[in-house]
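Below is one structure, written out as structure tokens; the observations come after it.
For this view, one protein chain was removed and the others were kept in their places.
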Amino acid sequence: MERSQDEADAGSPVASNRSVEIAVYACLLGLAALLGFDNWHTGIGWDPTGPRPGYFPFYLSVILGAASLFGLARELIARTQASDTFVTRQQLARVAQVFFPTLAFCLVTQWLGLYVASFLLVAGFMYFVGRIAAWKCLLTAFLFSAAMFVTFEIAFDVLMPKGPLEALFGR
Amino acid sequence: MEALELLFFGFKVLLTWKILALMMVGLVLGIFVGVLPGLGGPNGVAILLPLTFTMDPTSAIVMLSCIYWGALFGGAITSILFNIPGEAWSVATTFDGYPMAQQGRAAEALTAAFTSSFIGSLVAVLLITFLAPGIASFALRFGSPEFFAVYLLTFCSFVGLGREEKHKTVISMSLGLLLAGVGMDTVSSQLRMTFGWAELYRGINFLVAVIGLFGISEILVTMEERLALRGHAASISLRVVLGVWKDLPRYWVTLLRSSAIGCWLGITPGGAIAASFMGYNLAKRFSKDPESFGKGRIEGVFAPETAAHASGTSALLPMLALGIPGSGTAAILLGGLMVWGLNPGPLLFVDHKDFAWGLIASMYLGNVVGLVMVLSTVPLFASVLRVPFAAIAPMIVVSCAIGAFAIQNAMFDIWLMLLFGVVGYVFKKIGIPLAPFTLALVLGNRAEDAFRLSMIGSGGDLRVFWSNGLVGTITTLALVLLFWPLLARLLGIGRRRDR
Partner (left out) sequence: MLKLRGMAALAAASSLFVAASAGASWEPTKPVEIVVAAGAGGASDQMARMMQLAVQKNKLMKQPIVVSLKGGASGGEALMYMKSSAGDPNKVLIAYSLIYMLPLSAKIPFDWRELTPVSVVALDEFVLWTNAQLPYKTVKEFTDAAKGANPPFKMGGTGSKREDHVLTVFLEKKTGAKFVYLPFKSGGEAATQLVGNHTQSNVNNPSENLEVWRAGQVRPLCVFDKDRIQYKGKVTDTQSWNDIPTCKEQGVDVQYLMLRAMFLPGKVTPEQTAFYVELFRKVTQTPEYKDYMEKQALKPIFLTGKDMLKFLEEDDALNKGLMTEAGFVAN
């Protein structure tokens, strides 16, 4: 199984480094324009008592924009060069395996609180990605979340986002 | 030799079983909060402050300062094992510490970190013991121009170091500086780059960004490369510890340089944060083999850790002698002292001799006891790496989220962390370096404020940066470092390499 995955990794690139770089530079260019415009509004002049609040950020956005533009131009011109693979299909699938659970974890944290979300994430990830026996996953997840709860909420009075479940216990 | 006498007096106050037991408890708690993300340093000490309310002042401050030492030691652990710096000063430790852990040398890296922390603090404590009054007044010579010169020096020691393409370094640094400016501008009391969005008022917290950039993105990269967090074959024994110690003398220049930088920046109020970066950068700059930094070189752990702890410890000096906290944690300790009716300031050493020297003595004892304790926990922490990746990865994600949230009690920060996780992943893969970005995010705002205050003070005259010997020297040094490659070529120093 290991071998077949390795072979699959070698092929089917999803994106090349070049295309990702172009996308990133374009995003940065957009960000630089946005921030530059906002700072221009704030005031980019130089008062008798020194620069105004928008002065440094404005010129920084100009620098950021220029550097992004340079990168963009270079990548677009360097057409002939073969580009490295940014990510293959297999790799992307594996990254998604950890990214989407993390995204879901953040969403669940917002509605159900951090401890429930943490239980779901640990148990789910161990079971579906790690293929570990269900009872081990549930036990580990429970112990971990409980330990975090005791440490933060009870011992140190650090308050985390909590949801309906904790409210049942009067927390 | 009066200092020695007073120090012995201090030891006498401390050497009771009760105080020693409190030290142990304080250290364990400190290491614990240091390891928990988002709690290390100021937060951890603040949380544990109420524990000491029912104690007498001496016991309380011994306990508090041991929590402080513990947190300092503990901060290195997550940086090395999981690439999650808990504090601004542990960021530089991740640069080489984490690669070492990946190469199965976690125990070695941890030992190096703890040992160099110990050396750094020891140098700083010696400085406090013998030079306290004189050194403290040195801190008073720092006005805004001097602060700006120090930050400039830190930035300049960084530029031109990386192997990355120049425009990528520029992107990284300017983006960091820009994001550091989001929120309230303190000099004019105006909001900027917030687009009227209340969540952005507080600005982008440096630690939230770092937890995402390093912690979350590392999980993504690790997963992509289908690597488990590899801790195999890390034989943790006295041999590793002794091995690292045997090598120590070879790095005496680095240790000495970092200690000096740390002490200097520590007593400069607000400078402590820059120390570890500068220690790391200078070690790299003056190394014969700068290319090997960032790939798991032990010197890359020694340099920032020594500097960080020398500064963390000497940051207590201006607090005690002048009542100015040199770091966030020192500020909390200051609050603790006030609760006890002790007012740190020039008269503390006169009014409360027993207390002041008791505290200094506790720095020595706390450090020694702390070193032994953390070294004995190395096997425990290194063994965490043997836990299956599928179990440890989600736990790291949860810890990162807790850390990001705890810093400012904001759900928004958890989302920000996730965003920075993705940004970090993409940047890493296309070769945009993250180090300049973090440095800029930490120091950007302070540097800008210092610059603008200097301008207001001088009426817009740039010559203020050469207006006296101190600021002139630092500014010139910064410029020399910036143009070092050029200068070296001009002066013929680099000729050997050209050939």
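Read from first to last, the chains carry the letters A and B; within each, the first residue is number 1.
Note that a contact is a pair of C-beta atoms (placed from the backbone, for glycine too) under 8 Å apart; a residue touches a chain by one contact, two chains touch by 3 or more.
The structure displayed is predicted, hence computed values, not measured ones.
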item: Which residue of B:His167, B:Arg202 or B:Lys428 touches the chain not shown here; value: B:Arg202
item: Residue among B:Met193, B:Val210 or B:Leu334 touching the omitted chain; value: B:Leu334
item: Identified contact with the non-displayed chain, of B:Val187, B:Leu207, B:Ala308 or B:Ile474; value: B:Val187
item: For chain B, the residues touching the chain missing from this view; value: 42, 46, 49-50, 53-54, 139-144, 183-184, 186-191, 198, 201-203, 205, 269, 322-325, 328, 331-332, 334-336, 338-339, 341, 343-347, 408-409, 449, 453, 456-459
item: In chain A, positions touching the absent partner; value: 49, 157-159, 170-171
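Throughout what follows, only the chains that are shown with their structure count from here on.
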item: Chain A and chain B, separation of their C-alpha mean positions in angstrom; value: 24
item: Interfacial residue positions of chain B with respect to chain A in the complex; value: 33, 36, 39, 43, 47-48, 167-168, 170-171, 174-175, 177-178, 181, 185, 187-188, 190, 192-193, 195, 216, 219-220, 223-226, 388-391, 393-395, 397-398, 401-402, 405-406, 409, 411, 414-415, 418, 421-422, 425-427, 429-430, 432, 448, 451-452, 454-456, 459-460
item: In the complex, chain A residues that touch chain B; value: 5, 17, 20-21, 24, 28, 31, 35, 38-39, 42, 46, 48-54, 56-57, 60-61, 63-64, 67-68, 70-71, 74, 86-87, 91-92, 94-95, 97-99, 101-103, 105-106, 109-110, 114, 117-118, 121-122, 124-126, 129-132, 140, 144, 148, 151-152, 156-161
